[in-house]
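The structure that follows is given in the form of structure tokens.
Missing here: one protein chain of the complex. Every other protein chain is in place.
Up next is chain A:
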Amino acid sequence: MPSSRCLLRLPHPPSSLLAAPIAPHTSTSLRHAAPFSASASQCMPAPAKKKGVTFGGPPARGTKALRIKKTVRQSTARPPAPGERRALRKRIVLSNTNALEVAGLRDATLDSLVDEAMVGKVVGLPGQVVDSLRVVEAFKVHQGWGLFRRPACLVRKETVEIGRVVAEAEEQKTTRRVVLCGERNSGKSVLLLQGLAGAFMRGWVVLNFPEAKDLTIGHTAYSPIPNTTPTQYAQRTYTANLLSQISKANASVLSALQITQSHDLPMPLQRNLTLDRLCELGARDPDIAWPIFQALWKELTAPGRPPVFMALDGLAHVMRLSAYLAPDTKPIHAHDLALVNHFVEYLSGQKQLGNGGVVMAAVSESNQPRTPALEHAPRRKQPESFLEHQLRQLKHWNPYVKGDERVIKALDGVEVLRLKGLSREEARGVMEYYAASGMLRNTVTEGFVSEKWSLAGQGIVGELERAAVRLRV
């Protein structure tokens, strides 16, 4: 792709810049022409300190005072290398060797995720599934995986519901569209992970966008796709990374599938190329990542292929204008980004998965973008998330609140699963697991469970863990 068409990380200009019409064409020219910068290397050196009378200076002439020279210590520590801090911040720890091995902890099976009798019990995640989940970045920091010996999760009522949705989609070869809502720390992302785990165990092809924010905040390269109206933008680096994740996580499924369709690609393809190899080709070269992704999708939706599970976390970020700018300096709507558009087409029901499948998205309550339209909304009794508001717009149109038509269309008719707190039985189950892991020293009694249940806002699972395990006194 010619570099003149590639817009790298073009942020919102300040309002003073917007006043004068600037049409940036290349990223390089823009970077060199940047009038000021926040980065250390481009900053002017700080002005030297004045050598004059300072507050803590030597005493005036003639006074007798004790003079103590302060010893200045030179730091010998190595400054962190670029990316080191980020790696530390994003590190996923899935095991705590100090935690006890829980006796009788059974691995999750296809049945255990659908069985109502399992509600309130904790099941371990099988090793292969853990590897796959790790590749698709389904585990998040701060979810408390590093507190216990091995990844395990509670089977709750909603887990069984999701398990059934997946099972039905496979049987009836239909597309199910689900959005997970709920209070902060109520377990939406973990439920999404359970859905992914179920899909991996069923041998589905899994496609996961772990953080929707990464797609829209302007941190990855984007370029317009020619011959599209309205113009769509491909994010080639992100797509390459996504392809690499798909090929690694679904290696066992994709390595058994070969190309059957003809594709219009910039390079010739081998006849009996397996799909995971196809993904790797795209992962290796970001320039052809997007065409390869399209080719992969064409193959996956062809008849006779396994069902597909598409998941996205942090839905509100893709339901608004992105931080990217079009060449006319207007912000690009998130739905004009090719990858987001791909997901939204299936979420809105505009397209169907031919072999059946599930499109699932979770809302994030701790990382919600500001929505100016909602800030002017009249005061509501209940705190309501952005997405919930948009969903309500579908039912009861409020003419005084600006709603995004594309967003409302995208969410039309989705199944909404609203997560609340755990029931007391579920809370007891998970606390017994904490105790068996040695992370909770108290005896799990009825009174103890009900106390923590109340403190955790009627069983919000993240708060339950915080009260029982993390903030142990």
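Please note the rule applied: a contact is a pair of C-beta atoms (placed from the backbone, for glycine too) under 8 Å apart; a residue touches a chain by one contact, two chains touch by 3 or more; residues count from 1.
Quick note on the criterion: contacts and distances are computed from a predicted model.
*Asks:* Refer to UniProt and select, among "ESCRT-II complex, vps25 subunit", "Dynactin subunit 4", "DEKNAAC105255" or "Small ribosomal subunit protein uS9m", the name of the complex member that is left out.
*Replies:* "Small ribosomal subunit protein uS9m"
*Asks:* So one chain is hidden, and I want to know which residue out of A:A77, A:M267 or A:L471 touches that hidden chain in the complete assembly.
*Replies:* Considering the complete complex, A:L471 is the one touching the chain left out.
*Asks:* Would you mind spotting which of A:E183, A:D313 or A:E426 touches the chain that isn't drawn?
*Replies:* The single option touching the absent chain is A:E183.
*Asks:* Who touches the missing chain here, A:L296, A:L440 or A:A456?
*Replies:* With A:L296, A:L440 or A:A456 as choices, the missing chain is touched by A:A456.
*Asks:* Residues of chain A in contact with the chain that isn't shown?
*Replies:* 183-185, 381-383, 446-447, 450-451, 453-458, 460, 463, 466-467, 471
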